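Note that one protein chain is taken out, while the other chains of the complex remain in position.
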Amino acid sequence: MSPEHPSVGLAVIGAGYWGPNLVRNAQATPGMRLEYLCDIDVARARRVIGDYSTVRAVGSVEEVLADPAVSAVAIATPPASHYSVAMAALEAGKHVLIEKPLAPTFEEGQELVEVADRRDLVLMLDHTYCYTQAVQYIRDLIRSGELGDLQYLDSVRINLGLVQRDVDVLWDLAPHDLSIFQSIMPADVWPIAVAAHGSDPVGAGRACVAHLTVKLSNGSMAHVHVNWLSPTKIRRVVIGGSARTVVWDDLDPTQRLSVYDRGVECADPDELGADARAATIVSYRTGDMVAPAIQDKEALRAVMTELVDSITHHRQPMTDGRSGLEVLALLEAASTSLAEGGAFKPIRDLRTGNVETTLLRDEVLA
Amino acid sequence: MSPEHPSVGLAVIGAGYWGPNLVRNAQATPGMRLEYLCDIDVARARRVIGDYSTVRAVGSVEEVLADPAVSAVAIATPPASHYSVAMAALEAGKHVLIEKPLAPTFEEGQELVEVADRRDLVLMLDHTYCYTQAVQYIRDLIRSGELGDLQYLDSVRINLGLVQRDVDVLWDLAPHDLSIFQSIMPADVWPIAVAAHGSDPVGAGRACVAHLTVKLSNGSMAHVHVNWLSPTKIRRVVIGGSARTVVWDDLDPTQRLSVYDRGVECADPDELGADARAATIVSYRTGDMVAPAIQDKEALRAVMTELVDSITHHRQPMTDGRSGLEVLALLEAASTSLAEGGAFKPIRDLRTGNVETTLLRDEVLA
Amino acid sequence: MSPEHPSVGLAVIGAGYWGPNLVRNAQATPGMRLEYLCDIDVARARRVIGDYSTVRAVGSVEEVLADPAVSAVAIATPPASHYSVAMAALEAGKHVLIEKPLAPTFEEGQELVEVADRRDLVLMLDHTYCYTQAVQYIRDLIRSGELGDLQYLDSVRINLGLVQRDVDVLWDLAPHDLSIFQSIMPADVWPIAVAAHGSDPVGAGRACVAHLTVKLSNGSMAHVHVNWLSPTKIRRVVIGGSARTVVWDDLDPTQRLSVYDRGVECADPDELGADARAATIVSYRTGDMVAPAIQDKEALRAVMTELVDSITHHRQPMTDGRSGLEVLALLEAASTSLAEGGAFKPIRDLRTGNVETTLLRDEVLA
Partner (left out) sequence: MSPEHPSVGLAVIGAGYWGPNLVRNAQATPGMRLEYLCDIDVARARRVIGDYSTVRAVGSVEEVLADPAVSAVAIATPPASHYSVAMAALEAGKHVLIEKPLAPTFEEGQELVEVADRRDLVLMLDHTYCYTQAVQYIRDLIRSGELGDLQYLDSVRINLGLVQRDVDVLWDLAPHDLSIFQSIMPADVWPIAVAAHGSDPVGAGRACVAHLTVKLSNGSMAHVHVNWLSPTKIRRVVIGGSARTVVWDDLDPTQRLSVYDRGVECADPDELGADARAATIVSYRTGDMVAPAIQDKEALRAVMTELVDSITHHRQPMTDGRSGLEVLALLEAASTSLAEGGAFKPIRDLRTGNVETTLLRDEVLA
């Protein structure tokens, strides 16, 4: 931290499942100064902080927001409270790092983005996976053209998970997959419609198993399988391309990424007549597999560094409010599909808030 | 083979991918006498038979069907020819073992079932997986009540597969999963509707990646993911129950089945008021996992034995024509869903051929 | 911590690879009060402690030992300094928790044990693995008789490891395996001789790959393979018994323990004549495998708890000085074997310090 850039004073709000990780990583981030851990249950906040810390444990968000030493807050409260806590923080002039999902509804998310824009504050989503070495490697592979044309995406995220009280399994887990897809997708491919199927076989009052299919603008398909009831844990993303296919197994620390030089190729249908199309010539390629050496750094450290850096340099973070909105648009359409029998639903246009199928990602991300 | 039951004379028709396996297993089955391997490409049939065999390689189905030494045929020709070859065989008074799918359409399948019934001939589907030790173990686990209530089924069947010329990936691979589900499903649970999503990212002229969701009568969901483009091979079926969950990994010969005593339990919603339902009490159970010792026998041997036995004892085989029809009904509904945008489609009633959502499995199987 | 038992004041000495883990776990242990982290490189100690801690970072062991608030020290310095630091601590009247190996030589280790005994202080080895749920489960399995007679032990501990400056791979890694064996061994089986083979293919000046074979008193054999040069990491212990065999794969968090009901059985040779012995009747048993549900707690937390508890209740810890001496006796014999061509060397008698082959474990542990 150069003298011109004094430390960013941070308060973490929420001492539940994720809060302790934010606390630990904030403490290890240069350029950041952790001031508070805040939770309604202040005893819980104290336990998280421990007996040896100089960080203050408090119970009142107001107290935190009133402190001028705090210039940013990291919000890890339950989803239902995201909007109100984030709005209070922005109105108090604080930068905001927020857990997914950005807000309970698209409209509330949009309001947060607008307020942050108007007040010139950083609004950043903690899409942690987007900061892993794996996602960065895959993004480079796609953007460099090495993967070839995107053919399919497939993500399985299942385990014996906590059945949440205020969100279903789609809203709890799929934001991870959707933000990963967003982060690696080539610039000329974007989601146009989504369908979701789900079930609640344990009588939890909300979907505990769900499948989500996203139609992409290039005709390919992305699929997400999320499940709170699986006795085994799987965190596996496959990205199929015309030249390479990547398998990301996040639970295998010795070989998280496998890049396969294997695939199926068809003769170009445009060069064949209509009749010939049915008899396309298919060829198979079976080459080596490469497991690239990637460093095993904690992604949340990079999240904290991006927060400090975007505040300090007055720029949009990589996972900004709009990326959170994009995820919300997909989740809302998925929920509609789920409620209405599983047919594809178009995805809301981020510029107008209208439901349009012609979402142009270039304009959205511009 | 007792003297009253002379050997069943068999001809295998089709010397392509699967035919050689039928030939090998037929030769090793007591009570069966392999007479012919028949293929339009008779040189190919000769190569399969090899230089040391007394089995005859022929090119004409008519020749085979005219031979009174042949009492049964095993049909492993491409799907498009299943109906015509099977019908010719039945009309020639031969018992029939047929590869999946039974026929190209439900109506043709129904005709085959009717003709076999009328002529009192065995019509058996080679639903090979149903004869594995794994499926038999799972079926027992479910029927004995040890699994508890069925909560979800999930099957992933992906690899770098042969892009077929006359069927898409759903018709090529999903019959395996659907026949497995059929074989293990409790008697009081049956499929009521199906939705399918698919894509053809390589321009093959038909879906190469597909997801199929089946709504079951007890409110739970079965899902099938089939993919011809995956560089890695997965054959994994998960059956979630309220008391146990079974994972069947068919590619792990050292531990094909894993039975987990893990799960999520909710307080009975019927005992709670409407408001309380949103706040159901969830508890988690984390017990041991047992990998049962199961013998590693070739399933196709058991298929052949069932064929001999059902012919000899004049009874329906375990995977009879109706089980093939049930799979056809699901595949047709899935194709309709795929063509019409992915919404759920009801499954055709097997008794009437009408599309009805109120299919009663009990009556069908009666 | 009851009022009669005030907190145990602890200083951690050594801020290298392992020290930070001791610091973290000490802070989370009830009944313990972490006072200092001490390292010659005090800046390093400060970095480990971080910017938010009330724990003091210091550079002088003398300062720490002079503080009456410190009643115990945890020593994580390089092996060569273990004896001098531990002796200074004991002489200052402090209880000692020490990393393996206890001391550079058996004689020095013996001195430490004697001084601790004389001054009535706890001398405890941080044999961390002995405090895992896995080792406790295996020990119970053996002691309850469920494993049957011990037939063999086999441990593989290989990875791309740090080539140490003051110890070879045997002294660096094998103490883990030897202390695990010690912890689970039935009371009537003990090591009687050891042979070691090693090589230094990278010119490091000490063995980087080594194999260690321990003859046990019941005629069976324990084997340890340690390797600093392996590109893949394996931590796998197999304990074969006449009734069960346990495989402990410490790198598989989803299935660390697998208990197999499989084995080979011979007819009792005592019931057969001398000639018949060559033709013993062997039978095979292939039963289920059970992966017990074991909690995934950090073992070092249990080490800290045992330290507090043994100090508070004035008792020997589970991994006391004598267990460290036993490991030293094995390591010294192994080094002798390594230097002298790989033949078996008897293990030193712990009571007399003499090399004897008739070491009676019962007397040693009494």
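Per-chain numbering from 1; labels A, B and C assigned in written order.
What we mean here is this: a contact is a pair of C-beta atoms (placed from the backbone, for glycine too) under 8 Å apart; a residue touches a chain by one contact, two chains touch by 3 or more.
Not measured: the values here are computed from a predicted model.
Put simply, the hidden chain is in touch with A, B, C once you look at the whole complex.
When the whole complex is considered, the residue among B:21, B:217 or B:232 that touches the unshown chain is B:232.
In the full complex, chain C touches the hidden chain at residues 149-152, 154, 156, 160, 163, 165, 195, 197-205, 208-209, 211, 213, 218-221, 223, 225, 227-232, 238, 240, 242, 245, 247, 258, 260, 262-266, 268-269, 277-280, 282, 284, 286, 289, 341-344. Although one chain is hidden here, its contacts on chain A can still be listed: residues 255, 258, 261-262, 286-293.
Annotation for chain B: contacts to the undisplayed chain at residues 27-28, 34, 50-55, 232-233, 254.
Simple rule for what comes next: only the chains that are shown with their structure count from here on.
Ranking every chain by how far its Cα centroid lies from the centroid of chain C, the top place goes to B. In terms of Cα centroid distance from the overall Cα mean, chain A ranks first.
Centre-to-centre separation between chain B and chain C, using Cα means, comes to 53 Å. Chain A and chain C have centres, each the mean of its CA atoms, that are 43 Å apart.
In chain C, there is no position where the chain touches two or more neighbouring chains simultaneously.
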